[in-house]
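Note that this complex is displayed minus one protein chain, with the remaining chains in position.
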Amino acid sequence: MNNESISLQIRGGATCYSVPIGPVHPALKEPIRFEFNLDGERIVGVDIKPGFAHRGIEYMGMRRNLIKVLYLAERICGICSISHPLALTQAVENAAGIEVPPRAQYIRAIIGELERIHSHLLWAGVGAHELGFDTLLHLTWKVREKSMDLLEQLTGNRVDYAIPIFSGVRRDIPDEKAHLAYEALDYYRGLLDKMIDAYLHDKSVEMRTRNVGVLSYDDAIALCAVGPTARASGVKKDVRQDMPYLAYADMEIKAITPEDFGTEPIGDVYDNIIVRLLEVAQSIEIIEYCLENMPKGELMSIPKIPALLAALKKAEGEGIGRHEAPRGEVFHYVRLEEGIEEPVVWKVKAPTYNNLMAWIPKFMGEEIADIPIIAASIDPCVCCMDRVHLVDRGGEPSVKVKDELVRLSREKTRRICG
Amino acid sequence: MIIGTLFKQLFGKPATNPFPVKYMPRSVTALLEKVGAGKAAINPPIPVPSDLRGKIAYDRDKCIGCQICIRVCPANVIEFLPEEKKIRMYVARCTFCAQCVDACPVGALSTTDEFLLADTDRFSENLVVG
Amino acid sequence: MTATLVSSIWQGVIILFGGALLGMVYKGFDRKLAAQMQGRIGPPLRQPFYDVIKLMIKENVVPDHAVGWLYNLMPIAALVAAATLLFYIPLGGFAPLLGGYGDLILILYLLAVPSLAMMVGGFAAGSPYATVGAQREMVMLMAYEFPLAVTLVSIAWRASYLVPGQPVFSLSVLAAHPLWGAVGPLGVIGLVLLFGALFIVTPAELTKIPFDIPEAETEIAGGLLAEYSGRNLAMFYLADAVKMVVMASLIIALFFPYGLASIFGIGGGWGSLLDVMFYLVKVFVVIFAAVITVRVGFARLKIDQVTRLFWLPVTGAALLGLLLLALDGIV
Partner (left out) sequence: MIPEEILASFRDAFGERIVNERTIERKVGTVEPRSVYDVWIEVDRETLHDAVEHLCRHFNPHLSVISGDDLGEKVAFNYHFATGWGERYGEATFTIRTFVPKDDFRVPTITDLLPGAQTSEREKIEFFGLTVDGIPDDRNLFLPEDMTIHPWRKDLEEETSKEVRRTVKWEGRDE
């Protein structure tokens, strides 16, 4: 691919017209704006503008103590609500040199993989909805409930599990709860064939996804794509395999590509479905291994919170934490200084941050009808800031704060009712 | 084949839990009044585990006023009352991480399984603990 | 003379309101059963009525860039065309009110009018989504009109040999002389093919999944209807409901016009009532099979895929059906 041609902004010729998609659009689950230049139904140019939900989390995080930062990190994304804490705890533990007890490592991995199951099922449902196949959406989300229920049983909440903490985990998985996990795993194992049948052997799904939104192997590498998006193109990149961490270091984990399904990787949406469904199967195996081989022992190496706060305040150094989230690599960089409770630097990299650029080759040359499914194919998670909004009504674009928006809304209500 | 599943579901029970009522009532407030008076029943929510991280309960007598919970609370829910050396929590801001429960050295805080906390006033009696 | 006119007007009013009412009831069934099939509870059966009432009292927004008069006129055109259709279609075993003044060809044109109205409304709305939707509707019309026309004309043409001396393009004549018993085995195969073609055209005519491309909620946010609101949207909604009944009635009139009353030998008022009930059941079955099951069982197709589907296999099936009917006439 010609490097100069890749930009977030590619414009077509003069005969084109432009169609804006987003920030509010039924195809998008989170606010992001695409401006497509179209020639008939064909996409010849695209400009991507994220940032409608930028909350300044890193800015906030550099102004509060690390335990508070942990829960802030959990709220970067509601779906990867364990991935960011896992990466952050590892970064801080690497920086401060804190050991994590083996049992805690296993529990972190179990919750992480459960999240992968529910996230991939969520994605599969959204993908079906984008194709206009709502029935498949409802069927998929119905079975997704089981993993959410299990997470609620194990952690005490359906989202934002609050399980990892620096130096360990906060809750144990006792034997009386482990059987619930086995039950859920059996449930999913029995469903896998049906899922693969419903998605991969359905004619209308195949018609809409095969050779649509192709990301070539070379583009995936040049654009630094991560996670299932990269693996669908045949790039065998998976942090759990490449640079193991936590309990993943005890297991033989292999990056899943369409080759495991017996097909050549093309990098289209269909391959994305293959990779994600097979990863659900992989997660089931990992959880089972973890449950069976979970060592006994303590949960936190520094169990007292005041002692933990003191240890973190004393720590000096920098650390990198990486975790293979359902959508790809999550990366946290933290620098701590002695005597300062807050992280001096905290940089968060969510998977969509890398995959943003992968959208461009995927969109180019496709049709309007493919926009939703291609947009969904990288499983975007637009986790970003602000409660201000730009409004352009004839004059200069101006920043409206919430009070003003409330006032405008009330005015309109009055106008309609009166 | 998916069609088979569809027909099975056509005659089966829907997956949706009809909490609180199956269809939108003509008037929500009237229904709530009726439920309050015991004249109507609503469908219960799906049972939650006993160790759900719900609304935090506060044992005022046990509290020693050490303020560790205030240091760890990510949402600044907890206010310190200096005269009495006790705390007050504004549940409307709570993120239900229960870190304060873990941090409390004397066990004055605990989680409950209460989660139906919607209210029109964020300072209502139900949403201020302590 | 005056008496017949008054009675005709009365009948017309009854048919109009009855048709709209029926359409909304079937829409309610459509939503409820689709929900059940998807494992949901779904809205109550009377939800379409709530929707229409709510839309009627909502603000009618006209976008800044729209061509106002055209934009506001099109919903009325769509509803009027759909309502007019009711007068030409045999409902409940009765002969159509205006059966003597128009025939199958008129019905064919009237069926296209609501789609055309939506298309013009979409272009007039001045929104890119509506424009894309209108372009898609145009392509869709071109795709499914041909097999639809072939199907209707083949049947009438074959009937012209079997019931000589009658205006065979009139639906009531066709309904009175079902072809199934009159043709040979080749003809039956031909009729089955024609029925299949009409069956596939039905969801496209009604813009339901997998052919809801002009509206495609997740792609172009409702497309043609993206800018419509309030009363205008309610009129399109009603037109759609009426069209559903009309399409089902058309299939019934052409292929399943049989009544129960003659079989059981019940005459008079009770017989008519039984036939009406049976007709309602038949409409329900057709809608269930051609609309509800199809729309929950498939993904939305793309416009090029739809065009290919209608021009090659569906048109092919319709033409083959025509050929078989012709052969049947010769043999």
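Points worth noting:
Note that the chains are named A, B and C in the order they appear, and that numbering of residues resets to 1 at the start of each chain.
In the analysis below, a residue touches a chain if its C-beta (ideal position, glycine included) is under 8 Å from a C-beta of that chain, and two chains touch if they have at least 3 such contacts.
None of the values given here were measured: they were computed from a predicted structure.
Judged over the whole assembly, touch between the missing chain and the shown ones holds for A.
Within the whole complex, the absent chain has one touching residue among A:R75, A:R171 or A:K237, and that is A:K237. Among A:V24, A:V344 or A:L408, only A:V344 touches the chain left out of the display. Screening A:M207, A:C224 or A:L299 against the full complex identifies A:C224 as the residue touching the chain left out. By the touch rule set out above, chain A reaches the unshown chain at residues 1, 3-4, 6-9, 49-51, 54, 56, 58-59, 94, 102, 105-106, 221-226, 236-237, 239, 241-247, 249-250, 252-255, 295, 320, 322, 329, 331, 333, 335, 344-345, 347, 349, 353-354, 356-357, 384-388, 390, 397, 399, 401-403, 406.
Methods note: only the chains that are shown with their structure count from here on.
Taken chain by chain, the contacts link every pair, so each chain touches all the others. Located most centrally within the structure is A, per distance between chain CA means and the overall CA mean.
Of all chains, C has its CA centroid at the greatest distance from the CA centroid of chain A. We define each chain's centre as the mean of its Cα atoms; on that basis chain B and chain C are separated by 50 Å. Averaged C-alpha coordinates put the centre of chain A at 27 Å from the centre of chain B.
We define each chain's centre as the mean of its Cα atoms; on that basis chain A and chain C are separated by 44 Å. Each of residues 2, 6, 15 in chain B touches at least two other chains. Multi-chain contact residues of chain C, defined as those touching 2 or more other chains: 37-40, 296-297.
Those residues of chain C that touch chain A in the complex are listed here as 37-40, 59, 128-129, 132, 135, 209-210, 212-213, 216-222, 296-305. Of all residues in chain C, only 33, 35-44, 293, 296-297 touch chain B in the complex they form. Within the complex formed with chain C, the residues of chain B that make contact are 2-3, 6-7, 9-10, 12, 14-16, 18, 22-23.
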